[in-house]
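Here it is: the structure, laid out below.
A single protein chain has been removed from this complex, and every other one stays in its place.
When the chains are written out, they are named A and B in that same order, and each has its own residue count from 1.
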Amino acid sequence: MSTAHANLQILTANRLADGAVVYLTPAGTWTTEIGRSVVAREEKAASALLARGQKDAEAAVVVAPYLIAAVQGAGGPRAASLREQIRAAGPSRPVADAVAAAVGLAYP
Amino acid sequence: MPLLKNGALIDDRWRRLADEDPLPGTDAVIVTLARWRADRALAGRGSPLGLALRNSEAVQPLAGEIQSFELVALEFPKFTDGRAYSQARLLRERLGFTGELRATGQVLPDQLLFMQRCGFDAFEIAKGAALEAWRKALASFSVFYQPTGDGRAPVNSLRRVIGSRP
Partner (left out) sequence: MYRYDELDRTFVAERVAQFRDQVRRRLAGELTEDEFRPLRLMNGLYLQLHAYMLRVAIPYGTLSSRQLRMLAHIARRYDRGFGHFTTRQNIQFNWIKLEEAPDILADLAAVEMHALQTSGNCIRNVTADHWAGVAPDEIEDPRIWSEIIRQWSTLHPEFSFLPRKFKIAVTGSPNDRAAVKVHDIGIRMHRNEAGESGFEIIVGGGLGRTPMIGKTIRDFLPKRHLLSYLEAILRVYNEFGRRDNLFKSRIKILVHEIGAAEMARRVEEEWAQIRGGALDLPIETIAGIAAQFAAPSYAPQPRQVPEIDALRFSESAFAHWLKTNVAAHREPGYAIVTLSLKPEGGPPGDASAAQMDAVADLADAMSFGEIRVSHEQNLLLPHVPRAALPALWRALAALNLATPNAGKITDIICCPGLDYCSLANARSIPVGQRLTQRFNDLARVHDIGDLKIKMSGCINACGHHHVGHIGLLGVDKNGEEFYQITLGGSAESDASLGAILGPAVSSADVVDAVESVVETYLAERRGGERFLDTYRRVGAAPFKERLYAAA
């Protein structure tokens, strides 16, 4: 693993009103698409992201902002941990498929 | 610190006496339990005396002495620490304390009704607090499921009276 990727972090939170998982963008807005999030490459930048998140938490826009480790992917940053991958993409495949199948069934 | 009592913000005539400070002449002072235990001079004092209990200090051993106090102040160090609710009920319902029972610490409108039902009648609240939020909080429920010393009839006794249950 290249050290150039070792310290990538992105800022995530939940939108206060609807609870959606969101990520801070370069423009300082919040997106549900992790691929569009702004990436901090070292600690100082990461702290700045966190501070921006905390301001939006105080402004009742988001709740519980925190930094997560990221890796660069083809389509933009991705979450490094399984937990944050699931948080970004929804329940894992076998679960999502089974739920969709069950919910999709109508009964006479 | 603004003091909420009887639905209004009033001037607080009490002040806290630090353990190491000398006893003032006639001021209404609130002393800690440690000070009360250590200072014999307090017992004979003619002027109003209040007791500040920490929420780790037991209430029941004070049964024989509680009448020495016109006020007891209890503490919510964080509003999530609910020990003072039990202390309040014991003071009112077990020891028969009839003086001012004051809530201090992190005192918020959403817990006001719980506190009042446990026997608190005075509340040290945050500066700049809107009185409206407090008034609304106290009026948020008219139905109560358990008896406390607050004089309200809980549902079971109401049911017997109004006959909505056998």
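FYI, a contact is a pair of C-beta atoms (placed from the backbone, for glycine too) under 8 Å apart; a residue touches a chain by one contact, two chains touch by 3 or more.
Small disclaimer: the values here were computed from a predicted structure and weren't measured.
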item	value
Candidates B:Ala18, B:Ala41 or B:Val143 - the one touching the absent chain	B:Val143
Those residues of chain A which, in the complete complex, touch the missing chain	14, 16-21, 57-60, 63-64, 81-83, 86-87, 90-92, 94-95, 98-99, 102-103, 105-108
Interface residues of chain B (partner: the chain not displayed)	58, 79-83, 85-86, 89, 94, 108, 110-111, 113-115, 117-118, 136, 140-148, 155-156, 158-160, 164-166
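Rule of thumb we're sticking to: only the chains that are shown with their structure count from here on.
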item	value
Geometric centre distance via CA averages, chain B-chain A, whole Å	46
